[in-house]
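I have a structure here, written as structure tokens, and I will follow up with some questions on it.
Heads up, one of the protein chains got dropped from this complex, but the rest are sitting where they should.
After this line comes chain A, so read on.
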Amino acid sequence: MVEESDTYHIRPNHRLKFKPAVVKGYIRDIVRERLSDVQYDPETVAELTCSLAESIKDKVKTAEFDRYKIVVQVLIGEQRGQGVKMSARCLWDADTDNYAEDVFMNDSLFCVVTVFGSYYY
């Protein structure tokens, strides 16, 4: 996990920063692969949401954003023509921290995934 020792780095090297575009690609692939032909079913979708969050977190970990803490949030809802609004506000260091999000819809459900990355100084 994150190391205990102090590195005295106040920001990561540019190449090692949290890259939203890369993470968005991961989210897209995983969600499309897992949800493209799934119908909304109240019994199974709860467990599906959890496992999707775990998979996305594990995939983002493989990208090895060093010293970054990752938060993944997955929202799955049934499509019944209702209105939904989701918003987020963050208090963080805009230079080092970032987020990636993606929305997936098919005719029976919609899925919103947000991944936040926060640098541990």
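Heads up, the rule we're going with is that a residue touches a chain if its C-beta (ideal position, glycine included) is under 8 Å from a C-beta of that chain, and two chains touch if they have at least 3 such contacts; residues count from 1.
In the analysis below, contacts and distances are computed from a predicted model.
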Hidden subunit of the complex - UniProt protein name among "Dynein light chain Tctex-type 3", "Aspartate aminotransferase", "Proteasome subunit beta" or "SEP10 protein": "Dynein light chain Tctex-type 3"
Of A:Arg11, A:Arg32 or A:Lys61, the residue in touch with the unshown chain: A:Lys61
Residues in chain A touching the chain absent from view: 1-2, 6, 40, 42, 45-46, 49-50, 52-54, 56-57, 60-61, 69-93, 97, 114, 116, 118, 120-121
